[in-house]
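Input: one structure, supplied below.
Missing here is one protein chain; the remaining ones are kept as they sit in the complex.
Here is chain A:
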């Protein structure tokens, strides 16, 4: 219980930070994108609470802006993966037979593959070839989210399938069927609610995984493209300046650590409550 509260509080704090980014910008009169070459690698001070980066941009403002991108991608990817995974798991459990076998072999195959090398390969795909504008933030976010969903649904689907199979064999489902409830009704009214808890656990873990994966891809230069800040690409910049401003590498990593730990705490808390 305390884990759940702690995790949710941390997440709320991070979400607040993401919302506060433009407010703080308005208040200080600076924005996260305007370079100031006189303030390159400025040490932490009253003006720059966390210092400035290699173009003299305020690290605190960029960190807050990064929260919007990182949390946005993480939550969007996890939600989409949870929806897709639940649908596929439910379908596999309900239809059984060769549909089940085919879907689960697909899941096994995806799980056996090393995800990151494939993500790297996919992230290099030219968005223009798919008819999307190149270099826009929305395109980047959509692309990363899509790639993460491609691998993210597997965990949810396996859990949802396992739970749905037990639920479908339960007496109350048989009773509902005997009473003439349609198959859609059975799935919607009697099976889906029972999936909520395991799917919630898997989704919380998926948010953590998506935030980590997005930061890794952005760190490698394949995710969110500069000048838009994300925690991952801020760390990539910080590594290049590791001799000039070692502290710049601390904050984005700490933010990722907090976000992922918060999600893990929520997942753990929900799992223990059951």
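Annotations
Convention: contacts are C-beta pairs under 8 Å (C-beta built on N, C-alpha and C of every residue); 3 or more make two chains touch, one makes a residue touch a chain; residues count from 1.
The working rule: contacts and distances are computed from a predicted model.
Not shown: a single chain whose UniProt protein name, out of "Diguanylate cyclase", "Sulfur oxidation protein SoxY", "Branched-chain amino acid ABC transporter permease" or "Phenylalanine--tRNA ligase alpha subunit", is "Diguanylate cyclase". The residue touching the chain not shown here, chosen from A:109, A:185 or A:227, is A:109. Residue A:120 is the one among A:120, A:142 or A:271 that touches the chain not shown. Even with one chain removed from view, chain A keeps its contact list with that chain: residues 105, 109, 111-118, 120-122, 124-126, 128-130, 208, 212, 215-216, 219-221, 235, 238-239, 242-243, 246, 249-250, 252-253, 256-258, 260-261, 264-265.
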